[in-house]
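Note that one protein chain of the assembly has been removed; the remaining protein chains are unaltered in position.
Entry: subunit A
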Amino acid sequence: MANHSQLGFQDASSPIMEELVEFHDHALMVALAICSLVLYLLTLMLMEKLSSNTVDAQEVELIWTILPAIVLVLLALPSLQILYMMDEINEPDLTLKAIGHQWYWTYEYTDFKDLTFDSYMIPSPELPQGHFRLLEVDHRVVIPMESPIRIIVTAGDVLHSWAIPTLGVKTDAIPGRLNQTSFITTRPGIFYGQCSEICGANHSYMPIVVESTPLTHFENWSSLLSS
């Protein structure tokens, strides 16, 4: 989860998010170069006397056409690479469904057993000591780590969005539509997210918690829950 006053990304917990963070750093470095140039040019212009003697400026026009084109190529190539990487078809080990309601999530694991449960936020007065306010839920989404997971997101009433920043996942939940996304968690842990589409009075109070565990623990959990 994010720390207080955190501006940057959370640490990546999936390969796609790692790539996105790398691309973000790359884009920021290009932005730094551009900002430095623009600041310098601004300073120069402020020190120059005004003049109306300029008739044509072929060379500078060539430079300020070619240079931005190069910058765009530098940004577009890694961006497209990641875009296609996100759409790669992999064989998921597990498919689960997330259904958004006002104001909770329903999860269905229907691959092997018919396992369905609701996930409500734990209100602050009932929160145990040391737990995170407005982020904890009564039933977490438990998934096996280092396994490709497919998640199908939809909604039962209004628009919602299933988002987990550290996994690089954000998928809109639209009533009457099934949106699919997939991810792999690279390490065990508990990953927090929040509904990311305005959905009413308690939009801020329907968090998402994914618990990534080794496969044995996942099997124990699913057999406990379904029994």
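As a convention for this text, a contact is a pair of C-beta atoms (placed from the backbone, for glycine too) under 8 Å apart; a residue touches a chain by one contact, two chains touch by 3 or more; residues count from 1.
By our rule, contacts and distances are computed from a predicted model.
Trainee: When you check the chain that is not on display against UniProt, which of "Alpha-1,3-glucosyltransferase", "Mediator of RNA polymerase II transcription subunit 31", "Cytochrome c oxidase assembly protein COX20, mitochondrial" or "phosphatidylinositol N-acetylglucosaminyltransferase" does it turn out to be?
Mentor: "Cytochrome c oxidase assembly protein COX20, mitochondrial"
Trainee: With the missing chain put back, one of A:29, A:57 or A:85 would touch it. Which one?
Mentor: A:29
Trainee: Which residues does subunit A use to touch the chain missing from this display?
Mentor: Contacting residues on subunit A, toward the hidden partner: 8, 22, 25-26, 28-33, 35-37, 40.
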